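One protein chain is absent from this view; the other protein chains keep their places.
The block that comes next holds chain A.
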Amino acid sequence: RRALQVKFVPDEEVLQHIADDTGIKARKDKAQLSFNAKTFVKKLENISDNKAEEILEEKKYIAALGICAQDPMENGSSVSGGEIYSFQTPKRSSKMAELASELAQTPEQNVASDHSKCPEKTAKPSQSSSNFMWTEIVWKCNLILLFAWQRAVQRRHMFLLLMHVFSSPLQSKKKEFVSTTPYRLRKRLAAPDSHLESESEYSASCSEEEDEEDQQEVYTVLSGQKTPAKTKAAPTPPPRNSLAKKNKEEKMSNLVEEYFEAHSSSKVHTSDRTLQKLRKRRLNQETLHGLLKKAPLAYAAEIKELNQQHESMFSKWMLHLHLGFNIVLYGLGSKRDLLEKFRTSLLQDSVHLVVNGYFPSITVRSILNSITEEVLDHTGTFRSPLDQLEFITKRFKEDSSLELYVLIHSLDSQMLRGERSQQILAQLSSLPSIYLIASIDHINAPLMWDQAKLNLYNWLWYETTTFSPYVEETSYENSLLVQQSGSLALSSLTHVLHSLTPNARGIFRLLAQYQLEKKDNPSYPGLSFQDFYQQCREAFLVNSDLTLRAQLTEFRDHKLIRTKRGADGVEYLLIPVDVSTLTDFLENEDEDV
């Protein structure tokens, strides 16, 4: 792999280096020299001294941009880009629990986030129990860690090994151990005979083919049970030459390798536990709000202080707006209240438009409509938003006394982040008598804008980290994974079914009941068509499989069921609703009947 590179070095250059009385000792020469040496040894890219210069320049650039004052209103610019976008070792299934227990265990202390030491650390608090034993364990752990790191073995594998190591002293020294082990670990270790169970708690899922996920899952669970400690095709081990490790380029390539290593397989290993097993009732929107209202807001005083700092900038915002800039606010925390305050304190006697960008049904059209209809008092329709924009532009240009302040909460929301919407908003904001002030939250929000749009927007950025909870912004998100009340799915189910014949309802009921019976089986593929037909006949619901098929087609059209072909070619039927909703549905049905 290594190649020698021979380069002709003319005499003048040699002379330049040798003859010290010429005294040219510019830094760049040195850099060049060292790089020359490097190319001699390794076959890296052709690093010319141009590149060296570039690196120098880059450093200078970073240094120039990295100048930061101690002003709290500034960014946390002490953070370098590498920290934010750095890579990390992949596959950590139990890391979260470890960190959590660490955080819980050390309430006053701080926890270093050096992950490679985590297992050791969790072990440390109980060192007092048996020194000899524990040193051995720690040593073993280290060995395993090394081993794991070297071979890039999967986390699960490692965890099992760890379990093995931990469980051996456990039998003898159970008492002390229980009192000090982290919560999660203890839960696992308290029942060593549940070894198998904890194994099956882990299974893989597949990132592609979302439609067929269940089938895949079954397969992987099966395979997982068969070979619990199966390792993946071992990726190339990271290079071991520790001396050359400091070399930046090598590090870079390592990181890249790590990334692809983590993304090469489509399977991710996480535990199989579901919220249902937690036996917790799901919270709906109202109870959630009620609970949160009761919970005191942490650090209210500090947050208030932050807000006051931002509020002192209001007059400056106005100044900048009037001088032709537009303002964009960024930073953690809801900026809604801040903007509201700005509005009520400074915009009371001017025409302004407030746009709640987080509103799920907001469109550019509605923004434009409210400008034309309410601000400009125009009654009439437009063929396209572009026409409408043209009309607005014309009106604002004709009448210089017209002024409009536009406040947009969450300019980067789902509905407004599209290219066309942004283009229109940018053009709108470029009008001299429209003053735009907007807030963004998403981490990738600045990617919405290219040079042309940025130029139209003419932003001035203001950091307004408020730490206030995003109450309004998140309340519209119906995809709130955690507390999905299912009320929507339920009502749609009942509505559709109410419009069907009693026979059809009976058919659906049958399917639902059957599915509920099998709810404990994670590998339940669905009810096969033949079985279903048999059951329906027995219940006098259908008389031929044609009628059943017609009925099923109707269900499928309403997305009440899903059909899927199994490995043996049999058609399986499934209701794509979670169990609790289904139970609720059946209960409701019972009441009705």
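Operating definition for what follows: a contact is a pair of C-beta atoms (placed from the backbone, for glycine too) under 8 Å apart; a residue touches a chain by one contact, two chains touch by 3 or more; residues count from 1.
Heads up, the rule we're going with is that contacts and distances are computed from a predicted model.
J.: Which listed name, "Actin-depolymerizing factor isoform X2", "Origin recognition complex subunit 3", "Cell cycle control protein" or "GTP-binding protein", is the one UniProt assigns to the chain that has been left out?
T.: The correct option from "Actin-depolymerizing factor isoform X2", "Origin recognition complex subunit 3", "Cell cycle control protein" or "GTP-binding protein" is "Origin recognition complex subunit 3", the UniProt name of the unshown chain.
J.: Among A:308, A:444 or A:521, choose the residue that contacts the chain missing from this document, as touch is defined above.
T.: Of the listed residues, the one touching the omitted chain is A:444.
J.: Kindly state which of the options A:375, A:392 or A:542 is in contact with the chain not pictured.
T.: Hidden-chain contact among the options goes to A:375.
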